[in-house]
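Yeah, one chain of the complex is gone here, protein chain that is, but the others are all in their spots.
In order of appearance the chains are A, B and C, and numbering begins at 1 in each one.
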């Protein structure tokens, strides 16, 4: 009861064009903690305040983008049950053995109708956030190394069949709709923000002309002042900023969109509100997307709907 | 799945010594929205960003304190199921008919072993936050009227049998332990912070010499800057401040403790971290309570353990 | 000694296309305090924390722009002395009688080589900031009515002969150079920020193809959080934002550029550093103007060099 089933986004796996360049980027500029490499050459990272072993994995590839986005569930029994529910819903799954990812238990992997690979898993090693479990201080030096988001927060994924993707998350995985952008017809969803918690989004989908596309992976900052600090650090490190700093009308979050060294968009954001499944969803007709995206400028930055990796 | 069962703190009902004085306090100083009065003379309030009809009820009485603290559950079926679970656990319940509280459905009421009356309910009228459900602006004038917390967040309740109270919330209602203060023996809990969400606390209990005592009801502010603004407004209105502004080591929240016109302590706070049920609880041995309470000053303000209403 | 001579920017007089529209804008959106109207139909405003009678005057006209920018000096003797110094420097002056502007003493008016009318005056009525001079509270309700800058801070004025304008301020009025943008030749100044205080700028000049042009009048906000609040209020009131929120590399200020109802650009900003006349000026070669202007995006917004009123 209360918080059950799917707990939270657990890890994203991204493709980068020059591994060492992006290791430097994610470690020294974004300020994630580098957690190790595996035999496939993948590099693992976590936010400084995360306690599980990793939340971001990057690997060398010849095109950028996202391989998979995974969620932690609250136990092995839940993992089994959700796999059964997915299969019953007509979603094919496969098991990836424990250990295929460092310090991670068995994963259930499946492809959703917008071409994205989603994973569920129940176990990942608790490595702590460095503050201990007795009398922890509120933060430590890791909280100021680079941009230093506390955690990986959510992803916005693009693909053609938004509805099919959404239905699996809502009907099978227990997510609820928090906000949506709808087309001129007042019904067709252009983008949806879904939550499995009291956050405004744990996953979001946008309708895109091509399947399996990454819009952005998002990282949490504690304050609007840290958003400015993030902007400063991006500039100092010649990180190309796409939009921001500004406030999204959608979710109220204060945000910057920018790109890693390979062209994968990421977001550093803060703010928003506490969401609950009994709340009426918020709707943004497409002609209000400009203020939904950039509330300060009420401007539809064209890249929002066109640039993916 | 995901967020199920008990959703959130729904309302607190407080006793005040001079109703009109505290109506003014809660409306004009704390900046809650006054929502109406019922035939019993009770006055109803909500935080500006809350959408359900009310989250605080006050009534005239000859001694201050708390009558009851209630949680919203995710549906009538859940209400029935939880009542059954409570009864099976040996907790006696009674039904309070719909409408006894304004715009509120049937409530299940029960007394927990530390003398507090707890309620569950599934239905309360969605009155909105004034921003609408289409293209909502991020805030409006109500967000700056008085201290203006966005919502009622949690309560800390005192009584002798902390263990019995905690067990009902953990074993029956699906809450999990986030942080605890333990006695010299390393085991006996002096205080516990429990969550049914990704917030660091939805309810907290402290061991107190007398049952049914209120330590504080807490209200959420969006930023540390708004905590300073709250301090200013308290001072301008001669609200007696107990502790703060400062940071709690426990939960990391930035806080002020102060008292309403009747001596009921309240908290305005911000910050903290995102909690999950799979996280190892954080433990504060009693000799570390000073920094757990007031991280800046590392000082055990005596009132913390002695002043209740 | 210490602070003498020219004290601070005292008032700007702007032309607006529809007086009542811009009265509403400056009073309700920007949140200046409306202080009165004179027999010429001019409307007077001040920032809530300013104590002198006004710092902005607007008047109906058929084209937008700035009529004059004025500085308060520390006494009548200084006014006389500075007039003499100006005349000795070859600058023609005229006296405008006390009372021509409401609650304002005699003014010395002169035109500088980039076509701007500058005024000096020694006396303006102290009307207070509403907090009193005994035990003042730190702010009051006026501090939250609209964007509510504490004060008018500076202006950036455009014209052909930047050097001539700068020389009068530096050689006669005692200003010093804080920062500058220089052309490819490493010498020709494209823009200069000048101070008569410990602020990073009390007046700034930019080389522009036409004389007497306004780039912006700037208003001070206390924090970066209030810059976000300003952005929200601009959006809520459909104020066209030009640039921001972002940080200027130049002066380090956190800023938004936007336009009043007549197309006069204004700035709401916060931050920066404490400047002193013994500090080495900071130089931005023109190819670094992008980050000087918008440090977050390192982007030369074209409007910066082309849009004036």
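Couple of notes before you dig in:
The working rule: a contact is a pair of C-beta atoms (placed from the backbone, for glycine too) under 8 Å apart; a residue touches a chain by one contact, two chains touch by 3 or more.
Small disclaimer: the values here were computed from a predicted structure and weren't measured.
Summary of contacts with the chain left out: across C:59, C:288 or C:301, the touching residue is C:288.
Per the touch definition above, the residue from C:14, C:43, C:168 or C:196 contacting the chain not shown is C:196. Residue in contact with the omitted chain (choice from C:34, C:167 or C:222): C:222.
Of A:153, A:225, A:278 or A:294, it is A:225 that touches the chain left out of the display. Among B:234, B:282 or B:305, the one in contact with the hidden chain is B:234.
Chain B meets the missing chain through residues 224-225, 228, 231-232, 234-235, 238, 241, 244-247, 254, 256, 291, 295-298.
Listed by residue number, the positions of chain A touching the unshown chain are 137-139, 144, 223, 225, 232, 235-236. Residues touching the missing chain, restricted to chain C, are 1-8, 49, 51, 72, 74, 82, 126, 128, 133-138, 150-151, 173-176, 195-199, 220, 222-224, 247, 249, 252, 271, 273-274, 276-285, 288, 291-292, 295 (touch as defined at the top).
Assume only the chains that are shown with their structure count from here on.
Think of chain A turning onto chain C: fitted on CA atoms, that turn is 180 degrees, to the nearest 5. Copies chain B and chain C of the same chain sequence form an interface built mainly from equivalent positions, shared numbers / all numbers used being over half.
With each centre defined as the average position of its C-alpha atoms, the distance from chain A to chain B rounds to 31 Å. Mean C-alpha position of chain A lies 43 Å from that of chain C. Mean C-alpha position of chain B lies 48 Å from that of chain C. Shared interface positions of chain A, i.e. residues touching 2 or more other chains, are given as 224, 247, 291, 295.
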